[in-house]
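The structure that follows is given in the form of structure tokens.
Every protein chain of the complex appears in place save one, which is left out.
We call the chains A, B and C, going by the order they appear; numbering starts again at 1 in every chain.
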Amino acid sequence: MIPISYYLILSTIIFTLSIAGIFLNRKNILVLLMSLELMFLSVNFNLITLGNYLGDLTGQVFVFFVLTVVAAESAIGLALLIVLFRNKKTIDVDDLSELKG
Amino acid sequence: MFDYPILSTLIWLPIFVGLILVASNDIGKSLSTTITLLTTLIILIISIKLFQSYDHSVGNLQFIEKFVWISGLNIFYYLAVDGISVSLVLLTSFINFLIAIYASSEDYNNKSSYLGYFLILEGLLMGTFSAFDSILFYIFFESLLIPLFLIIGIWGGENRKYATIKFFLYTFFGSVLMLISIIYLANLADSFAIEDFYYLTLSFEEEIFLLLAFLIGFGIKVPMWPVHTWLPDAHVEAPTSGSVILASVLLKVGGYGMIRFLLPITTEAGIYLSDYMIYLSLIAIIYISFVAFAQEDMKKLIAYSSVAHMGFVTMGIFLVFNLMGNNPTAAAIGLEGAMVQMISHGLISAALFFCIGIMYKHSHSRLIKDNFGVAQFMPIFSFMMVFFLMANSGLPGTSGFVGEFLVITSSLGSSFLFGFLAALSLILSASYSLKLGKNVLFGDNQKNSQGYLECKSNEKIVLGSLVIFVLYLGISPDVLFNLLDKSVSDIISSISLGRA
Amino acid sequence: MIELFYIPEVILSIGVLLIIILDLYLQKHKYISFSLIQLLLVIASLYALTEVPQQNYSSYEFSEFTSLIKFLLILGAIIIFQYTYSHLNHLNSLKIEYFTISILGLVGTMVMISAYSLLMLYLGIELLSLALYALIGFNKHSGLSSEAAIKYYVLGAMSSGILLFGISLIYGFTGSINYFDIADQIRNINSNSVQYLGIIFGIIFITASLCFKFGAAPFHIWVPDIYQGSLISTTILLSTLPKIAVFIVFLKLYFIPFMALEYVWSDILIFIGIASIIIGSIFALTQENIKRLLAYSAISNIGFIILAMALVSNDGLHASLYYTIVYSFTALASFGVVTHITSNSHGIEDISDLAGLSKTHPYYAILILITMLSSAGIPPLIGFHAKLMVIQALINNSYILLSIIVVLMTVVSAYYYLRVIKTVYFEERENLISTYTSSNILLSINVILLLGLGIFPFILFDTTNFLVNLLTVISI
Partner (left out) sequence: MIALTLILLLSPLIGTLLLLFCQNSSKDLTILISNISILIAFLLSLFLLYLFYSANPGPISANFLTFADTSLFSLHFGIYIDSLALIMSSVVTSVSLLVHYYSISYMKDDTSFNRFFIYTNFFTFSMLLIVFANNFLQLFIGWELVGLSSYLLIGFWIKKESAIKANYKAFLVNRVGDIGLLLGLCLILLSYNTTDYNQIFQIKNSINIDSVSIFGFTFNALSAICLLLFIGAMAKSAQVPLQFWLPDSMEGPTPISALIHAATMVTAGIYMVARLSPLYELTDGVLIFILYVGSITAFFLGLVALVQNDIKRIIAYSTISQLGYMTAALGASLYSLAMFHLITHAFFKALLFLCAGSIIIKCHHEQDIRKIGGLRKYMPITYLAFMYASLSLIGFPITSGFYSKESIIDAIGYFGHTIPYLMLLLSIFTTTLYTSKIFFKVFFGESTLPKEEQNENPSNENDRQMLLPLFILTAPSVFLGLFIYDPLMIGILFQNSLAANELIMSFYNGYVINSFKFFLHSFTTINFLILLIGLIFSYLYYYKKAFSINVPHFIRTTLTKEYGFESLSSYLIPKVQNIFTKYLWRKIDISTIDNGLINNTSSFINNLSSKMKKLQTGFIYHYSLIIISALIFLLILMRLTY
């Protein structure tokens, strides 16, 4: 049996990868959305493994809820992206600095 | 003795009328002046009745009104009055009545809210002098800032924004430290009433911190020497009646607070630090008089002179600490001198600011070099101004002398050096007051470019009544002494009781 | 089971769906659908009041405390809708979808506050955030609001990711997601086992994400930009309802499950509280935009709430609840006044737009005076009593140095409130200022309440005292 700590370490690695994706990205917001998805993936993975380790189902039930909510979120995220593009003709992260100071 | 709660009416009547005046800003100038005149007159009559029915032989707290205000934190709506507060309440109502008379000849845009703010200020001052619950005292002490902040800010001089914000933040900083010490004390005594603080046994470090917090809080209000720089700016920019009320009553709130909080609570620390504090007030008396001599702006000169005269008040108070051990009668004389000095300085500085206001109305400049040869064109006015300048330099026969005389007597009790330095103020105050008189009143002025003409009848009434009062308190201040005598001895005994 | 249909959340959701459908037919008469919405809200508030407390649902709390808070939230929503209606009507970009989405957000807040399991908590937070994403980006044509929306979306999603990660850690190391089971697990845990470390990490992650939602110090970065970018009516919504909800979540989350590890999170919260007061005061000093200024003042007020809560004592709890209600009242009033003033026909942006208001509209000048002084904490007004209680709580728990820092920061913050009053009262008018008086009465009641409560604070004091006693489930 693979000890639980390996799974935890794997999920934290994915988690940190996604966070790095967010603040290292200089290109555009789509990449940001993708790294956000990655973050939720790592959390789901973590929930499933821990649920399995503990032997009860709440973990998996939790994952279903998370999946649905994340789907709704990314829908809204893309909608906002479109609105942003229509207004500003760019989705480049570096141009999004009008609100500052 | 009274069917209606006299102290609450003194506080809430002017505030209520003031709010009405501020809210309805379209009523005409004359109507608002008459309303203010009427309210201030009623308040004056009530406070005179308060004075008559306050029997000063017994001297403890009278006219007590105590209701639960916030039950959870056991804060009470606790109003009471003793000899000291009665005298200050009288001073406030009298000065405000004079302002109402003087204001009838001034014309400011939207004058009704101008007068409204003064009425609110009067109500809050009454509250400060009669509150005996420390949080209620703090609330009145703090909310004094708002009306004056607006008065100076809206109707002030050119650089009014800087001056009024500096005034607000300076005093706010001081009073905020005071709030912490009040809460700390209330935490120990688990009640906010001021008398309960008197019987607390505090450790020495606690007392030192509390003393410093109270000292900063009230020192800024009095203005003591290092923290006084807000006063000249506030005075120069404030309109005439604003600087009158600021100089004559607001500075006394600081002195009153010291007597109410500093003396009885932090006695040990007070005795330990009394020498430094006396040096501070001596610096205030001597150094500030030199600075006052160097001023070119009339209002700044009088502002610095009030800092110097308030130096006597703080000296009288801190002498109580210094002399508590070996010579209690000298300490009592010092405290009584401080009290009389507060009242007399209130009257004299109010009169001087009125005079400067009248001159400013004609010459539209506050600089000494722009006003000269006033006596030729305004004989009666300059006679009164010379009288007030003399009173300001402590001429016996006027109330200015009585306070300083007692403080110097008690300072001789602690050491001759203190007495001598305090007596030096006789020359210094004379030098700058008469310099003002010399440059402004006398001298030759052919073409009268400033357009001086004899002051109107209401200004004559204002200055005349102030002359009468300053003379009356100078010749036989007995009425004031037996008002204060019992309360001062109560405070001295409560301090020695606390120490024993 | 049937009685579940009478709880406000269900009624609101069904009602909203009906209104969306009805609205298709009532395109032209927007005010009919708006009055329908108001009717729905009133019905929901009645149901909230008459809710019968039940114990048999483990992951959802039906107690008097939650029903009262729900009633408070709905009341707040009604007031906010009045301001938004008049604001949007004035900018004639009135869409009923705005109200339907915010009602859904309201449902989200209700779910959050009555959650007894981490799952319900997560769902409530997500429902609220989704609604807020949409509301912030509501003004399709302004680049600013879409930029704000995207920023809030990205950071919000990230924070919910962190929240989930925290929840998974807590679930992993305590074996359950119900508050009371977690509490039993944590109560008898030995402090050098690996679970102990995992739980602490979980708590920190959850605290971070909740502080982000609250807008507290190190996680406050989004607050000024979003407050400035979004419509002023969304800012009102953003700055009152979610704040109350997150506060109640803080209260229940930290005082039931994580009560045993109190020494862990109370230090964190004190640090966060002090940091947000300091940042809230210092950053706001040189602000030019009024909305950003009010954002930073919101941050410093939140700092007060967290600081009071971090004291983990009865009067600390009471002070924080008292402060939250006072803060939301003041925020409602200050943003409300700003919505009602437009300078040369578009919303107020910079403070200098308000110059000389006392000459043209003295009534509004007085309103601004009262709100600013109340948020600065000057005595006669309610703001002072709130700050007084927090400082008293600090001193009672012998945090003297902390109270001195807090008090000095209030002096610093008093400066920028004075700056607003200075521009309103002391400066000359530059541009044309006009106000519309549709929901004027409500606004003046709101502001006069600040002064009235200031003079008679015991009214609010007793209600919050009553609320705190209701929180029987928390034992300090």
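The rule is short, and it goes like this: a contact is a pair of C-beta atoms (placed from the backbone, for glycine too) under 8 Å apart; a residue touches a chain by one contact, two chains touch by 3 or more.
All values derive from a computational prediction rather than experimental measurement.
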{"item": "Shown chains touched by the chain that is not drawn here", "value": "A, B, C"}
{"item": "Option touching the unshown chain, where B:91, B:253 or B:395 are the choices", "value": "B:395"}
{"item": "Touch criterion as defined above, residue of C:172, C:224 or C:242 at the omitted chain", "value": "C:224"}
{"item": "Interface with the undisplayed chain - residues on chain C", "value": "150-151, 154-155, 158-159, 162, 191, 196, 200-201, 204-205, 207-208, 212, 218-219, 221-222, 224-225, 264, 267-268, 271, 279, 282-287, 412, 415"}
{"item": "Missing-chain contacts mapped onto chain A", "value": "19, 22-26, 29, 32, 93-94, 96-101"}
{"item": "Where the unshown chain meets chain B, residue by residue", "value": "166, 170, 226, 229, 287, 290-291, 293-295, 329-330, 332-333, 336, 373, 375-376, 379, 386, 390, 393, 395-397, 401-402, 405, 408-410, 412-413, 415-417, 419-420, 423-424, 426-427, 430-431, 434-435, 438, 441-444, 475-478, 481-482, 485, 489"}
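Convention: only the chains that are shown with their structure count from here on.
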{"item": "Euclidean distance of C-alpha centroids - chain B vs chain C, Å", "value": "44"}
{"item": "Centroid distance [mean C-alpha coordinates] between chain B and chain A, Å", "value": "66"}
{"item": "Residues on chain A engaged by chain C in the complex (per definition of touch)", "value": "4, 8, 11, 15, 18-19, 22, 29, 32-33, 36, 39-40, 42-43, 46-47, 50-51, 53-54, 56, 58-59, 61-62, 65-66, 69, 72-73, 76-77, 80-81, 83-84, 86-88, 96, 98-101"}
{"item": "Chain B - residues contacting chain C, complex", "value": "22-23, 25, 69-73, 110, 113, 135, 138-140, 142-143, 145-146, 149-150, 153-154, 160-161, 164-165, 168-169, 172-173, 176-177, 179-180, 183-184, 186-187"}
{"item": "Complex contact set, residues of chain C against chain B", "value": "318, 358, 362, 366, 369, 373, 378-380, 384-385, 388-389, 391-392, 395-396, 400, 403-404, 407-408, 410-411, 414-415, 418-419, 421-422, 425-427, 457-458, 461-462, 465"}
